[in-house]
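Before I ask anything, let me first share the structure, which is written out below as structure tokens.
A single protein chain has been removed from this complex, and every other one stays in its place.
Presenting chain A:
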Amino acid sequence: MPRLPLGDWTDSAVTYLRDHFGPLFDVISAVVSGMYDGLDAVLQAPAPLLLAGILAVLALWLRGLTAGVLAFAGLAVVVSVQQWDEAMDTLSLVLVATVITIVLAVPLGIWSARNRTVSAALRPVLDFMQTMPAFVYLIPGIFFFGVGQVPGIIATIVFSLPPGVRMTELGIRQVDEELVEAAEAFGTAPRSTLLRVQLPLALPTIMAGVNQVIMLALSMVVISGMVGGGGLGASVFTAISQVDIGLGFEAGLSVVILAMYLDRVTGALGTRVSPLGRRAMAAAASPRGTRLWKYRPQTSVAVVGIVALALTAGGMGVLGGGDEKAAVPEADDVGKGRQVDIGYIPWDEGIASTYLWKELLERRGYEPKVTQYDVGALYTGMSAGRVDFETDSWLPVTHRSYWEKYKNELDDYGSWYGPTSLELTVPSYVKGIDSLADLKGKGKQFGGRIIGIEPGAGMMKMLNDTVLKKYGLEGEYQVTTGSTASMLAQLDRSMKAKEPVVVTLWSPHWAYSEHSLKKLKDPLGAWGKGDGIHTLARNGFAGDEPKVAKWLRDFRLSEKELTGLEGAVHKAGQGHEQDGVRDWLDAHPGLTDRLAPVG
């Protein structure tokens, strides 16, 4: 069977599209991100509890008192676990994706309901869209649209379009043929038949489709969080990367609350907009059923309530907007409010150094924006010029494959910390195994497994290609793939049970201070020399911001400084990284001027 170069074709097709249709993608990107930013600004403006009130009144109007109270309670929980801003980001993302999806899906569904050829041609395409794992098109999406919300929204649209199209088609096909015939028999033109008969009768099914679209969009937020989509997805992604079970639950619960709210509200909206649903509702509202918990305000009352709350919220937004940031002294204001995009992967030294630079740049009058990414997305985004710099590239070894691929689009600003080391590690209670060479013949003891991390990590490639070979461990050990989080969870579990386990780990890592561990020696030097942690920037960033580039090139931290900084950030806790940085900088006067000299 000859090898079909399908992958190569796809690769060149993507490159071709990027090179020749760049402006088109830029327009799409601008439109989508414009919609997102606009909506997000509206949702972020009011005080959280006020907006929760507005949303609760909406639920009250659509479904009654119980729903209104529950909605408010649920949203208040989101506020109280400090996920509100993220939740509103996610809501904006979901709503924008849903609106675009519906605008595309309904006409497509109508078309395929009226034309069997279209329906037959569309079906495999829809299957493809729905079942193709999102990551497969998410990364190319970054080529076209850059990192941030847009590829997330596009991926969400691709994923949630199929049920929208299918339900529309089904709804229209389900309309009794005799009714369509009756319309024709009275001389109705085809388009008019669609508007007068088919669409109104298909509306409940179409609304069920819209509901599905929203639910699927919500299920995509975590994935879009990995490419810088922000919102609750980013919270969840952060939490699972750092094995932060508490944060994971809080963010996950917020997704659930948002999902239930949207599901119930759109479900009720479905009955509101369809003539048949309105009828059924009128019939259900029999005179005896006026119990308090079934109370639903009149539309006018609800509108007045929402407007009143919105006005209050708007007023507070305007009043509260001014005092967000302390003014930067004139002398230090190098940045003049220019924006700098910093990307990071959620490794501890990455988080610490990124927030250090965020704080430093703010003190110098810049408006830095930090976004968390999956490692592939980060490099792709930087090479496409959407991210200005990042501070956590382990070179020349760990991230070599990314560097090789993108080195033409990136500048290396040098190492700010090093050397690091990669290693296989066992708990210190595992006796008699101190070096990689000792592993030979002990496969049974470890179940023949080495607990690995993400399959894309440079370290995994080295382990499989070089380290195992050099020590003759091939065949005896299988390297399991998973994630850093799952590796750490497995380590934790095995140590609790005092079981022997061997994991892939690297220094510096907080696990060494948390657990009593033993790094296996590497007498043959199979892991190579230790990496330095490098700062990488997009081509041209040095030209745009020479000052920042110089600061970054001169950036150095000692081991004591880095562990101190990581400790401070860790102590401040999730969501307050920058406060930790501030405390640490305050405890080290003069460091700001050393790292980012104004003169």
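To be clear about the criterion, a contact is a pair of C-beta atoms (placed from the backbone, for glycine too) under 8 Å apart; a residue touches a chain by one contact, two chains touch by 3 or more; residues count from 1.
Heads up, the rule we're going with is that contacts and distances are computed from a predicted model.
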Chain left out of the displayed complex - its UniProt protein name, from "NADH-quinone oxidoreductase subunit N", "Flagellar assembly factor FliW", "ABC-type quaternary amine transporter" or "Glycine betaine/proline transport system ATP-binding protein":
"Glycine betaine/proline transport system ATP-binding protein"
Of the residues A:A41, A:A182, A:I245 or A:L524, which one touches the chain left out of the display?
A:A182
By the contact definition given up top, give the residues of chain A that touch the hidden chain.
176, 178-179, 181-189, 192, 196-197, 200-201, 274-276, 279
